[in-house]
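A quick write-up on the structure given underneath.
Removed from the display is one protein chain of the complex; every other protein chain stays in position.
Moving on to chain A:
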Amino acid sequence: MEEKPKELKTPMTSFASINEDLVQNIVRRLPASSFASAACVSKSWNQICNQILSKPKFASACSLNKDEKVALEEVVNKVLSEPIRPHFAIANVIGSEVDLSEKLDFLATKLGSQTPIVVSCASGIMGRDAVTGEHREVMLEEYWVDGESNSCFGIILTVGFLPGLIVDAIPLLQPRKVHQPALVDEFVMNIRHYAASVSGWASPVGIILFGDDGADQKPVMEKLDHAMSRDTVIVGEERTQFLYQSGVRSRNDYRRSEYFPAAVALVFARDRDKPRGHTTLLTARREGEQEILDGQRILDDINNELVDQIGRPDLYIGVTEQRKCLIGSEKSRVLTFLVFHGVTGGDQENLFADGDGIRTGDYFQFYHSDPTSALSSCSEVSKNFRKLKLDWSSRNYLQAGVSDNVCNQEVVGGFVFSCCGRGESFFERCNVDSSPFLDNFPGVPMAGVFCRGEIGRGFSSLDADEGPEERALHRCLHVYSTAYLLVSYTPAPPEH
């Protein structure tokens, strides 16, 4: 046998010969960007890094530092202080005359120029302080009163790593020319094409929608609701100001074009090439409005109430609208929506309501904002979360016997979209809107906003039982409610 001169084995002191645990112990301490460098060092280091970041991960932090630059640095440093790869980012800011494009540019340099990012204005934010680690719920107005005038700022940033999913920001374009409708059909089809191209399935796992406050999101939601499978979770803010960056360069040149984005959708679609475990998006949604029985006498009562009280409680009519939905030239479908319109006033004969789209013959009921029912429905959400948790752990327990604890479904993060009418002044207690999440998933990253018009897709049946789809009542846009988005993860069972 031909004996090649043996290469000198690396001496024991050399780091290369050390077991993986030691490398892992070092690289897991690195902040996100250095962790990325470590992943490019060698094959074994790459493998070690991929083991550390194998599950979906969220990181969020908020800052109320009055110096916008400092606040921005604080939240970015915090969310990137641990290993993570930004697959998407959402930043919500509160403040007066905030320059969103400056924020977006900064985030793009820190999180990557091809990372989908949405920056939006909110009425309030909730989340964990980047410096103190304390959970905060802050409303712009209250904050304004406390702070010195004109110099308030707050930001909450969330970065998510979602292996097994692909994320992108897709805009709804509207011609800048007045009275030109937004290109809703194109928007819906873009989302479907995108989802189909990455997952082979036209309905994505979830959508987080940010609507421009100058555009009407009702027809958008109707079409989205119609076009997406029931499993597609949709949450978001209805009326806000936002800027976005898409991973696809051609989607980003809206700043100069003859269109403006009337909404932007962060679309989460399954990655067919990398099916790693199972990431699930779940929503729960609770109303803060109490139903008032309809009838002539009550209408009078309500009119009295309108006269006596200014602004509070806010009154809405919930209109059950049957609408024909179609996308492009496809077959149409009739869906039933429950849509809320704010009651702005009334006289002897008429009742004035916000928004249009109500037709003669539409059935409606009155609703008014009510902290008590909101509070009890909040604890209802909390109960649901707890049930979910118990359900998972019992399932884990059952499966543990068979295959060694492989199906640990766990929550990796969450978002809360809450009506700006809620919060501390509504409940006269703080952190109510965060509580279902905080109580059940302590330590799990969560971010939330108080917004104008919260989106949370939901269905309730007109019949007592789960009826045929035509009988389902579709509800997407809400008033005085909070929509919760939970992101959970179930590792893939090991291959035998």
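Criterion: a contact is a pair of C-beta atoms (placed from the backbone, for glycine too) under 8 Å apart; a residue touches a chain by one contact, two chains touch by 3 or more; residues count from 1.
Following the convention adopted for this analysis, contacts and distances are computed from a predicted model.
Peer 1: Just to verify: the chain that's not displayed, which of "pyridoxal 5'-phosphate synthase (glutamine hydrolyzing)", "tRNA (adenine(58)-N(1))-methyltransferase non-catalytic subunit TRM6", "SKP1-like protein" or "EKC/KEOPS complex subunit BUD32" does UniProt list as its protein name?
Peer 2: "SKP1-like protein"
Peer 1: Check the options A:Gln51, A:Ser96 or A:Ser113 and report the residue that touches the missing chain.
Peer 2: Candidates A:Gln51, A:Ser96 or A:Ser113; residue touching the omitted chain: A:Ser113.
Peer 1: On chain A, where is the contact patch with the chain that was removed from view?
Peer 2: 12-18, 22, 25-27, 29-43, 45-46, 85-86, 109-115
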